[in-house]
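I'd like to ask some things about the structure below.
Just one protein chain is left out here, and the rest sit where they should.
Entry: chain A
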Amino acid sequence: MRVFLIRLILFLLLVAGSVFFLFSQADGYSDPYYLKFTSPKQRSLILGSSRAAQGIRPEIINNIVKDLSLYNYSFTILSSPFGKVYYESILKKLDTLRNGGVFVIEVNPWSISSHVQHLDTMHGVREESLHLGTTQYVNDCPNVLYLLKSYKSRYVNIIQNKFRKGEVMDMFLHDDGWLEVDIAMDSVSVNRRTLSKLDIYRGYLQDYRFSDWRYIWLQSTVSLLKKYGTVYLIRLPVHEEMLRTEAQLIPDFNSKMESLSLAAGVYYVDYNDLQESFSFTDGNHLSKTSASNLSKMIGELILSNRNIYNANGEIRIR
């Protein structure tokens, strides 16, 4: 028995060592989420759906606001709508030992809506079984548990994707959490993707409704973050047809956000007024260039509002 156990343990150590080495090779090419669960706790966060994950570049904002170190902790509309799962994950990512942070929360009608079957309940919501719901530890590097339980591809992709970069790979997750998407931007491709995306979202209109439950969790998220710094609620620009679809889902979305911002004493900015200045990959997500432009605008907003706040302590709502 002793010989058996010793040999087995040696063999397993060899395997475990190889697995650990493989895991240590995981990077921004491995999947669109992994690195977000490997960074340390953060003082300043960008939160929201894939619109924010692709559309807000921390690097650009941090360059404008010199003492700021924003980290993009946004995921997708399926895994990070406002709710208990996202709230608890944010709490784990947040450096609660320090104040004075900045929190950019991207809001949109889908992120406070639910399937009609789960309008007012946590039970059965989709995000429970997705990345945020299944990842208990969000600050480990390498994050072995994430790779074992939540990584959706074959592990060979961790290695293969490194060599494929620039070939078929079109996504790269930066160290600051920004998801860079390289995709054809010719008008034919963009139109095709936009039509397809619009179809999907119009389909969602059948089953999705505004959820009080999610709205309360958004309020709780804002209240939580307000304790640790300044909060900005941001609505990112989308294609006009997408905007119309969203107006069908929650017609009074902006007034809801304005009331929330007033009540909580935080900023709310809707960038859809400037929609024509931006380009989209699929009507839902900003292109890389537009992401840079928008991030610059957010950076300037934070900078100017910081000055205003520092000067007279008042909150300006647009």
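What we mean here is this: contacts are C-beta pairs under 8 Å (C-beta built on N, C-alpha and C of every residue); 3 or more make two chains touch, one makes a residue touch a chain; residues count from 1.
Basically, contacts and distances are computed from a predicted model.
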{"item": "Undepicted complex member, UniProt protein name, chosen from \"Binding-protein-dependent transport systems inner membrane component\", \"Branched-chain amino acid ABC transporter permease\", \"MBOAT family protein\" or \"Roadblock/LC7 family protein\"", "value": "\"MBOAT family protein\""}
{"item": "Full-complex contact with the absent chain, from A:19, A:78 or A:243", "value": "A:19"}
{"item": "Where the missing chain touches chain A, by residue", "value": "1, 3-4, 8, 11, 14-15, 18-19, 22, 148-149, 152, 154-156, 159"}
